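A single protein chain has been removed from this complex, and every other one stays in its place.
Entry: chain A
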Amino acid sequence: MRELTESEMKTLFDKVANYTGRSLTNLIAPPSPDSAPSERFVFRLHESRVYYLKLALANLAVSVARENLLSLGTCLGKFTKTGKFRLHITALDIIAPHARYKIWIKPNGEMPFLYGGNIVKAHIGRWSEDCPEHQAVVVYSMDDTPLGFGVTARSTAESRRLDPTGITCFRQADIGEYLREEDTLFTT
């Protein structure tokens, strides 16, 4: 387990900033101005996976041998061998509160999405205005429960003219992966 290097940090923020707006700074800011320095959140790299956790917990984890340490904090995703960063569904809880563009899907569209399907226009309840094409979005159910990540297939203006079966959002990750990828999600 170690801290991230400058280039790794930039790659990570590059990916996360696709989904979030300026409020991403809240992720690394201390919880309150008068809080202890160990209370702030940090990123740690362990076996190519990036974890988001409190500094106090990271300091405790130092005492665990590398081969004995399985996981710590919340896993955001992992670095591929080519140096790119792949976001995991486990990062949804951290990213969802800071999402910039959102898509809400109707109850009849929840199951198709959670089984790994793309979102068709007929299943969309509402969406953020002025969303460009190929923009990363966070997908919510109509009762504001975050369901996953996606990428818009068309801009909002274009998708208005689309027929009901046309794909408006490509799936990137969904919470159905907790079951579908159960065997591989937490293993290295």
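By our rule, a residue touches a chain if its C-beta (ideal position, glycine included) is under 8 Å from a C-beta of that chain, and two chains touch if they have at least 3 such contacts; residues count from 1.
In this text, contacts and distances are computed from a predicted model.
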Chain not present in the shown complex, as UniProt names it (candidates "Mitochondrial inner membrane protease subunit 2", "RAB2A, member RAS onco family", "Phosphatidylinositol N-acetylglucosaminyltransferase subunit Q" or "60S ribosomal subunit assembly/export protein"): "60S ribosomal subunit assembly/export protein"
Residue of A:R2, A:R66 or A:K81 touching the missing chain in the full complex: A:R2
Chain A residues touching the omitted chain (full complex): 2-6, 9-10, 13-14, 17-18, 22, 24-25, 28-30, 40, 42, 130, 132-135, 155, 157-158
